[in-house]
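Quick one: the structure is below, questions incoming.
The complex is shown incomplete by one protein chain, all other protein chains being positioned as in the whole.
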Amino acid sequence: MSAVTTTSVSMAKALNAALRDAMAADERVVVFGEDVGQLGGVFRITDGLLATYGEQRCFDTPLAEAGIVGFAVGMAMSGLRPVVEMQFDAFAYPAFEQITSHVAKLRNRTRGALGVPIVIRVPYAGGIGGVEHHCDSSEAYYAHTPGLKVVTPGCVEDAYSLLREAIDDPDPVVFLEPKKLYFTSAEASLPVTTPGFGRAVVRRPGRDATLIAYGPSVPVALEAAEAARDEGWDLEVIDLRTLVPFDDETVTASVRRTGRCVVVQEAQGFAGMGAEIAARVQERCFHSLHAPVLRVAGLDIPYPPPKLEHLHLPGVDRVLDAVARLQWDDQPDPRWVAA
Amino acid sequence: MSAVTTTSVSMAKALNAALRDAMAADERVVVFGEDVGQLGGVFRITDGLLATYGEQRCFDTPLAEAGIVGFAVGMAMSGLRPVVEMQFDAFAYPAFEQITSHVAKLRNRTRGALGVPIVIRVPYAGGIGGVEHHCDSSEAYYAHTPGLKVVTPGCVEDAYSLLREAIDDPDPVVFLEPKKLYFTSAEASLPVTTPGFGRAVVRRPGRDATLIAYGPSVPVALEAAEAARDEGWDLEVIDLRTLVPFDDETVTASVRRTGRCVVVQEAQGFAGMGAEIAARVQERCFHSLHAPVLRVAGLDIPYPPPKLEHLHLPGVDRVLDAVARLQWDDQPDPRWVAA
Amino acid sequence: MTTTPRAVRRASPRARRTTAPQPDPAAPLLPSRDPVRMLDESGKRIPSEYAEPPGETLRELYRRMVIGRRFDVQATALTKQGRLAVYPSSRGQEACQVAGVMAVRPDDWVFPTYRESMALVSRGIDPVEVLTLLRGDWHCGYDPAALHTAPQCTPLATQTIHAAGVAYGEAYQGRDTVALAFIGDGATSEGDFHEGVNFAAVFRAPVVFFVQNNRYAISVPLSRQTAAPSLAYKGVGYGIACEQVDGNDPVAVLAVLNRAVEHARSGNGPFLVEAHTYRLEPHTNADDASRYRTMDEVEAWLGRDPIARLEAYLRGAGVLDDAAVEAVRAEAEAYAADLRERMNAEPTVDPMSLFDHVYATPTPQLLEQREQVRAELAAESEVES
Partner (left out) sequence: MTTTPRAVRRASPRARRTTAPQPDPAAPLLPSRDPVRMLDESGKRIPSEYAEPPGETLRELYRRMVIGRRFDVQATALTKQGRLAVYPSSRGQEACQVAGVMAVRPDDWVFPTYRESMALVSRGIDPVEVLTLLRGDWHCGYDPAALHTAPQCTPLATQTIHAAGVAYGEAYQGRDTVALAFIGDGATSEGDFHEGVNFAAVFRAPVVFFVQNNRYAISVPLSRQTAAPSLAYKGVGYGIACEQVDGNDPVAVLAVLNRAVEHARSGNGPFLVEAHTYRLEPHTNADDASRYRTMDEVEAWLGRDPIARLEAYLRGAGVLDDAAVEAVRAEAEAYAADLRERMNAEPTVDPMSLFDHVYATPTPQLLEQREQVRAELAAESEVES
């Protein structure tokens, strides 16, 4: 365990500390992937693990993502707890069959005899000026696949605590790390324990409407809530933290109270995670809603080149526009009247 | 072109005729995949194409789905119009990277210089007593990926017409064939032209509520609508036909009129296509809705073994249960009050 | 667990290879020019550099092949009676199926495909549990962890990577177990085969990759899977030992697999074995093989029966006589009769297991859905009663 001290910690460092502490706590934990050894990962999340724990517990593999995930499945069968890194979101796609047909299903297929306690770490989403294939928001693919837990921290403390929990979890976890938050910092004392899987957290209480966000969209929602104050709206912000399991309780309680809801996600909107959230909220809160649940999402296009990504990413303005459309005057949204 | 006669045609035969006619109409159309040649496909959809058009235009490939799709991409670049078969839904997953990172994006990446006019045929969904990995409903993965068109016929005529259109389309189409409908028949005269991509069709007009379905859930919705008549409900049934592009117009018009809506999908519900539909409908029809948009979907579990699949599949009873919960007495749904 | 594992130690991962002249580096990598044979088609012994397994072992091999075939024929019959949803037969491949599992220890890991039901029963797994998947009761009927036997794998070639991972993981934990991965000729074309073999090669994981080349992948002939002289040559590209063997020669298959397992177990890395064989039945009972192959071809392979070949050899060697053959036959019949009877009983499948093993602990959403289904079933049984 690291010593308990409060310092400014980046999310990248918190993740590194979580891996480090997990490896110290449990010899079955092994870390592997592309460039995670000597280099410490292209984002340095595995920095120093090779030096501390040796070649056997932190090592580079051939460049083959299905291989990496499948190798982890085999290692888990032998009793280990592999933590693997996919270098970028879109580079996890070659492992899609291993993830959906094996990782997600093995416990179920074997009636519990073979669990797959592996963590698949995926640096995801954009906002870092990355070229194509480096900025996909792939959470919906995983969230739609039963058997996977899907986790994405929106702050430094969660990065540490949720990753520790993911490694200890008996089930496979797709751990989505918002790249653009890697180098955001917070005063934190590690190790830290935040609420567990399946618990959303109200990051900012408010009365007038609920913003629901996760991962990279959490800071956007918080910023929007601050800005909204000037326009006279008191917005509540919920950070989902884990998409699967989903915390209906916290979400439903908030929206029933505020009566209005906007979901903020960075991924392309169509059939994304925000659709699930909107669908659930209106199912459960219909009689409390004064306006439809609105979604602010990425455009339904392939992730754009760096020079144009600002047009794709849901920003504060779009969130505020959506809040403005929450029918405060109790009139139907003109936008949809024609459609 | 086939001669125009009206006979009883199965969906399998209609698809076969569509391929046959498309190959006759356009020499650039080539068909390949696993077992599509001599065997005519495990479902016989490509039956006789090898005999009619020869080894060059209908052939078996090595067993490698990424290879099949990537080969099609290359062939499309050279000016051909490949139609490939993935043997079963879950066996398209090895091709996921090719589909998401190339097929879906190539036109966009090249500002229109390189279109990818390929059709990826996927026999999908369950209800045929298939063992694991043979019954996945994978439509949400594709529908969430910008750049793909996603099509799924729910009747014999559409099977023919939509497949012809898919082959002629300048964009890549994931063509999802509901396996359990392969051997359902209709009186049809081929060739037939039904409404084009992006048009939903009202299969049964009704006043009291709208059932939205697609592919394998269309017959379920129709049957439920019939049964509902006995309970005094007059239900409208919409067959979406193409998930992308999506027909907001038809859907919105219907729900605004009926004021109630249930979405029926066979896939696991969480973050599925039904979530998108529910989210869109409540966005656009909020002021017309007398109850939340409800979803009837598969369970959030890996597709079950044959002996238990009936518990997973949304059937008429579950649809009627959902209709019953549409707050005809204007009371909140007790189900969600606690949640 | 802190001792450096053998596989890992030998990998010497950061060693750089030099481009300086080397002595014919690939030569020792090539497999035999022709498939290894130790018995000719009439069962006569052919000299070979491979060690012949002891008579006792061959007798046991014979016994399991006879029972295995009887099991297989019984399973095909069960499909006709609607007692199995589907069955992929391995009739004709008995030498491979049985020698495969005889070459490994009970604590070694076996990775079967859908084709390996016979191998599984030969490994001693309850045939009813083996057929659970194909009867449609559940996805896997036996306990893979306890038996060190993965669930039968349907997504082609995916299991080769798991085998590499298990082998590495076991070595990491200081155990000397080996992983045996079955795979078909068609599946060698999948990317996962490449990645699985390569991972094993790079990490020197003790895996035996055992390709049963039965000449078809459903209807697709071998010529559409490879342009290489034989699939065994693929080992060259991974820098691993490889061999090809007559898959209908039980003695040769076992001898080659014994060497492969020994090679892997003693820390020399993976070994790729290709067995040339033939599936006599259609791909599964649902397949129509007449669409893609001739009866002449099948007849020719019927003449290369691995059981008859071994029986002839063992009779000649005095290891088997009429009485012993009859005893095995009777045992096989009893085995089949028992299976038939047990398969008549309709099993009870607990619907709640749908929800119980998606995660170690069900999510709130799954508990809701579980409750819904429970209520539906309760309502139904109320209506019925």
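So that you can tell them apart, the chains are marked A, B and C in the order they are listed, and the count of residues begins at 1 in each.
One rule holds for everything that comes next: a residue touches a chain if its C-beta (ideal position, glycine included) is under 8 Å from a C-beta of that chain, and two chains touch if they have at least 3 such contacts.
Fair warning: this is a prediction, and the values are worked out from it, not measured in the lab.
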item: Displayed chains contacted by the hidden chain, counting the whole assembly; value: A, B, C
item: Residue of C:S90, C:T113, C:T177 or C:N198 touching the missing chain in the full complex; value: C:N198
item: Residue, one of C:Y238, C:F271, C:Y313 or C:F355, that touches the chain absent here; value: C:Y238
item: Residue ranges of chain C at the interface with the undisplayed chain; value: 12-17, 19, 21-22, 24-26, 29-30, 33-35, 189-195, 198, 201-202, 204, 215, 221-230, 233-240, 246, 269, 276
item: Touch residues of chain B, complete complex, unshown partner; value: 27, 30, 55-56, 59-62, 64, 66-67, 69-80, 94, 97-98, 101-102, 105-115, 146-147, 149, 169-171, 198, 244-246, 248-249
item: Interface residues of chain A (partner: the chain not displayed); value: 34-35, 37-40, 42, 60-67, 90-91, 93-94, 129-134, 270, 299-302, 304-308, 311-312, 317-318, 339
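What we mean here is this: only the chains that are shown with their structure count from here on.
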item: Chain pair with more C-beta contacts, A-C versus B-C; value: A-C
item: Distance between the centres, which are taken as Cα means, of chain B and chain A, whole angstrom; value: 30
item: Geometric centre distance via CA averages, chain C-chain B, whole Å; value: 36
item: Chain centre separation in whole Å, for chain C relative to chain A (CA means); value: 40
item: Overlap residues in chain A, where contacts from two or more other chains coincide; value: 66, 94, 97, 101, 105, 108-109, 146-147, 244, 246, 248-249
item: Interface hub residues of chain C, defined as touching at least two other chains; value: 138-139, 155, 191-192, 358, 363, 365
